[in-house]
Structures are given as C-alpha cells and as structure tokens.
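Structure in structure tokens, see below.
Excluded from the complex is one protein chain; the other protein chains are retained at their positions.
And now, chain A:
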C-alpha cells in the first residue's frame, strides 16, 4: 500500500515540477519578448547572434539537408520500385523535406550548436557574477542577454530552413538522376507539380517557432544556472535536451494544426 502511495506521490511531484518549469519558462519567454517593444534594443548583440546562428550554422545544416534528401530518394526508390511508381519519388522528396525534415533536422542541428553555446555563455556570465554586474551598470540583463537572442533565433532559423529545403531537394535530385537514372527535366517537373506554397510556408513558420524555442531554452537554462563550471555544464545539457524535446512536441502540434484538415 505504502509503495503505491509513494509511487503516486512521486508521480505527482514530477507532474508539479513539470508544470512549474513550464510556467517559469513561459514567464521568462514573455519577459524576454516584452523588452522587444521597450527600447533600448541591443543591435550589436542581435546582429552577433544572427550571424552566429544564421551564417555559421549553414555548413552543418546544408550537409544534413543534402544527405537527408538523398537518403529519402534512395529509400523511397527501394520501397516503391516494385509498384512501378518511381515518378512519385520527386514528390515524396520535396514534401518530406519542406514539411518535416528541413525544419526538424535544421532545428535539431541548431539546438545542438547554438542552444548549447547560448546556455554556456550566459551560464558562465551568471556564475561569474557578470549578469549581476550588468544590473549594477544600468543594464537590464534580460533585455541585454535574452531579447536579442530570442529575436535572432526566430529570424535565423526560417532562413536556414529555406536553404535546407533547396539543398534537400537537390540531394534527392542528384541521387535520382545520377544513381537511379531518372530524367532530370521530368524530376524537376514532378517536383514543381507536387509542392504547393503552403508546404514551404508552413515549414518556415515551424522553423520560426523552433528557432524561438531553441534560443529560449538556451537563455533560460544559462540564465538560471548556478554552482560553477559543473552547473554551466548541466545547463548546457538541459538546454539541448529540452530544446530537442520541445521542438519535436511542437512539431507534432503544428503539423496537427496545419495539415490534418
């Protein structure tokens, strides 16, 4: 009997913790956003983060997209060859890349790269009193550290995903034409015939949400880290894991909202 009660109590505690964290995250995000409309805005930090996320993530996102597009083409070829519907491959590639793989894979890559870096940077500032020093120098730390990063994440990820879309389709195209001997014009025609603007725009909208979430998790965990280098390490891990899980959960929600009618 006691064992069961303990178990239920533990479950309840975990659930409460989850709700509390979710609430704290939401408040933190709102605080960060509220500074968008209250000047000053720290352009230097914003542009720095924008370049860091949007430009320096390009290689890793590009490679990921290129290979994923190629893999989709290969997989669907082996899967569908027996049904003689090879013409569908172009469509499968472009839809899976624009709707899902582009945003999700780019998001996960950026979560690992940028979310971790943000958590480590802000976390180090926290445990070495730099965040407190900001306050004593007439600077609101959330406005200075968090708001520009949230905006940069939200704007940079759609750009990365647009690149990922193009390169993913290119990957599928290359594999299909070079390895599977499809005709290039037919592949392109099939691609254009299948994809609709909404596939791309919804993918980009997802990307904006993912970018926000990644920056939010990086900033939140960094900002609340404590306890020296170890604490910063833990914050970095939490930021990446948390951002990845949130990202997949929101991917499901957004897909449900946009595509399930």
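Here is the rule we use: a contact is a pair of C-beta atoms (placed from the backbone, for glycine too) under 8 Å apart; a residue touches a chain by one contact, two chains touch by 3 or more; residues count from 1.
Keep this in mind: contacts and distances are computed from a predicted model.
Colleague: The complex lacks one chain in this depiction; which UniProt name from "Xanthine dehydrogenase family protein subunit M", "ATP-binding cassette domain-containing protein", "Sulfite oxidase-like oxidoreductase" or "Phenylalanine--tRNA ligase beta subunit" does that chain carry?
Modeller: Choosing among "Xanthine dehydrogenase family protein subunit M", "ATP-binding cassette domain-containing protein", "Sulfite oxidase-like oxidoreductase" or "Phenylalanine--tRNA ligase beta subunit", the correct UniProt name is "ATP-binding cassette domain-containing protein".
Colleague: From the listed residues A:130, A:194 or A:255, report the one that touches the chain absent from this view.
Modeller: A:130
Colleague: Given the contact definition stated above, which residue among A:140, A:174, A:194 or A:255 touches the chain not shown here?
Modeller: Of the listed residues, the one touching the omitted chain is A:140.
Colleague: Just the residue numbers, please: which parts of chain A touch the chain that's not shown?
Modeller: 39-40, 42, 121, 124-125, 128-130, 132-133, 135-140, 143
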